[in-house]
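Structure first, then comments.
With one protein chain withheld, the remaining protein chains of the complex are depicted in position.
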Amino acid sequence: MRVITPIAKPKEGSAGLTGKWRIFKPVINYSKCNNCGLCWLYCPEAAITLDGKNVPKIVYEYCKGCGICANECPVRAIDLIKEE
Amino acid sequence: MISLRRSKVMKLLLTSNYAAAYGAKLARVEIVAAYPITPQTQVVEKLAEFIEGEELKATMIRVESEHSAMAACIGAAAAGARPFTATSSQGLLYMYEMIWWAAGARLPIVMGVVTRAIAPPWSIWSDHADILSIRDSGWIIIFSESAQEVLDNIIQAYRIAEHKEVLLPVAVGWDAFTSSHTAEPVSLPEQELVDSFLPPRTPEPFVLDVNEPISHGNLTYPDEYMEFRFLINEGLERARKVIREVGKEYGKLTGREYGLIEEYKCGDADVILVTLGSMAGDVKDAVDILRKEGYHAGLVKLRCLRPFPREALLNALREARAVGIVERSFSMGRGGIIATEINSLLRESGVNDVVTVSYIAGLGGREIGVNDFINIFKSLFKKMERGSGFEVVWYGLRG
Partner (left out) sequence: METRFLEVKWVGRGGQGIVTASRLLAEVALRRGKYAISIPMFGAERRGAPVVAYNRISDEPVRRKGPVRKADILVVADYRLLSMVNFFYEVKEKGLILFNADRVPPPLLNASKKVALVNATAIALKYGLELSGLAIVNAPLLGALIKVSSLAPLSTLKEVMKMYWGEEGGRRNFLCAKEAYEEVKYIT
């Protein structure tokens, strides 16, 4: 069917390749991560996926580097590293 | 916030939004009531700065919505003050009930409208659907091409609105981003000059006064309502002359004269484009380029949308063989809003040997520039051979 009204699906990449906006790159330190899933919940670009065991993974093509995940992580398991 | 101090340079570099704030300040507005919306926000920010810095003696009324912003302006105007507001798009729609109230109550309010698309689809960019939604309300509608015109139009708007033969609110429009955020050199008239042109408002005998209480906007019965509506239209019809006189007088003071329309190289033009707002500048460049190639092209820029400049348009367009109306607006199920009006003006005036084409372009900020206008002109030079007819073209529509 032809889409006659603007619709957006909640998925990564709805704002384009936002990975190019990044100045700081969030990197998960898996030895600290307790798999709470908060980063996944808060990421505004839906750029974090969780697997069956709640292990988060950041999709860097779409992660825009806003740092919200790092800010929300209760155990400070996400570091922000300056992009090259 | 950058404060643009006056320097040795004659002209200030201002966006249309800042030019509007300077215009309202020079007009010595007494009440500012507005609610922020992209892309209007800086108009009110700048006015707040002026008030805070005591450069402008006015009261800023903080309101919770555009509906209340206009309501506050209505109250202020009804009490004899000089109010100013500005809005855009969704904000103007939210204000809509009060828009009609302002005109019906014959209140000299001036409002800046940063013309922006209406959602959905959500868009913050340029489009004229918002300002044209108030077309039939009794407001005077004036459009600006540049930041200079925004400033000049706002100052003149108070003279027009407060004129005893008119007493109607005036909306001054300018394009979202293309004008609102584009910085251009603007000449600021001296305050004394503006004061001599625009003295303080002399309120009518029927303004609200605690010492002699009256009420406004009362119930009218069917044998009275029509007459009041008729009077609104009379005020608008008379405004045509007032707008021209005020524009002339302003020209004498500043060297920048204004009319109901601006004609650019129309004298011998076979094809004339009619447009409004920031697009007019690009059309002027297109006209010059085409004239060098031997095409007799011209532009009519609509400054005044309401009252409709009937005679001025007819004079400018009657000899043309093709007229293209390029507008950022559309009446769903009909055609370009301005185009259908101009087409019917021509036909009802007995001008039949002309091709009129309604170009719908630039909606929601779609890019349109000199090259597009050259294309449009060239296709009109072909269409003109048809001799007569009306057509609607969505320019640049993707499949």
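All chains are identified by letter, namely A and B, in their written order; residue positions are counted from 1 within each chain.
Going forward, a residue touches a chain if its C-beta (ideal position, glycine included) is under 8 Å from a C-beta of that chain, and two chains touch if they have at least 3 such contacts.
All of these numbers come straight from a predicted model, not from anything done at the bench.
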Chains in view touching the one left out: A, B
Residue in contact with the excluded chain [from B:Gln40, B:Ser179 or B:Thr275]: B:Ser179
Contact set of chain B toward the excluded chain (per top definition): 2, 4-5, 7, 9, 11, 13, 39, 124, 177-179, 181-185, 278, 280-282, 284-285, 367-372
Hidden partner interface residues of chain A, rising order: 15, 18, 20-24, 64-65, 82
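The rule is short, and it goes like this: only the chains that are shown with their structure count from here on.
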Whole-Å gap between the CA centroids of chain A and chain B: 45
Partner chain B, residues of chain A touching it in the complex: 5-6
Chain B to chain A touching residues, read off their complex: 120-122
